[in-house]
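If you scroll down you'll find the structure; I have some questions about it.
Excluded from the complex is one protein chain; the other protein chains are retained at their positions.
Right, chain A next:
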Amino acid sequence: MKPSCYDNVGKAVKRKCETTIAQKRDISLMDTGANTYLIRPNYKDKFKAGVAKECIGEILREQLYGVQYDPEEVPTLSRSLADSIKHKLKDMAFDRYKFIVQVVIGEQRGEGVKMAARCFWDADTDNYAQEIYMNDSLFCVAAAFAVYYY
C-alpha cells in the first residue's frame, strides 16, 4: 500500500500576492486502468493541443468578459476556472491521459510579468496547450498539460 505522501497548503505571501493550489481527488482513471500494455496512444487518441487551446480560450472569454480585478473574488475565480477547464478536458475523452491545469490571474498595473514552463516527459505522447486573456483590469494565463499514463 503506497502511503499518501504530502500536504499542500496555500498561504498568503503578502496581502496582495497569493498563491493557492486546489487538488482534486480523482482516481477513477486509475481504477479503470487495467494494463493495456500500450506505450503510446493511437494517432487518433493523441492529445490534440489545437483543440484544447480553443476550448480553453472559450472558457476564459466566457468567464472573464467584463470582470474587474477584485482581491476578494479572484482566488475563487481562478480556482473555478481551473476546475472548469479540467472538466472540459475530461469531457473531451482523451483516454488514459492525466491533466494538470494551471491558471494565473493578475491585476493590470503595468508591472512586468513573465511565465515559463519546462517539462521532462515523453515528447511523443505528452503535450500542452496555453491561452492568454487580457482586459483592462486583469490578465489571465491558462496552461493545460496532458501526460499519458502508460
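As a convention for this text, contacts are C-beta pairs under 8 Å (C-beta built on N, C-alpha and C of every residue); 3 or more make two chains touch, one makes a residue touch a chain; residues count from 1.
As a working rule, contacts and distances are computed from a predicted model.
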{"item": "Hidden chain of the complex, named as in its UniProt record, picked from \"Dynein light chain Tctex-type 1\", \"F-box and leucine-rich repeat protein 4\", \"ubiquitinyl hydrolase 1\" or \"Histidine-containing phosphotransfer protein\"", "value": "\"Dynein light chain Tctex-type 1\""}
{"item": "Contacting the left-out chain in the complete assembly, out of A:Gln63, A:Gln102 or A:Asn135", "value": "A:Gln102"}
{"item": "Where the missing chain touches chain A, by residue", "value": "1-8, 11, 13, 16-27, 29-30, 69, 71, 74-75, 78-79, 81-83, 85-86, 89-90, 98-122, 126, 143, 145, 147, 149-150"}
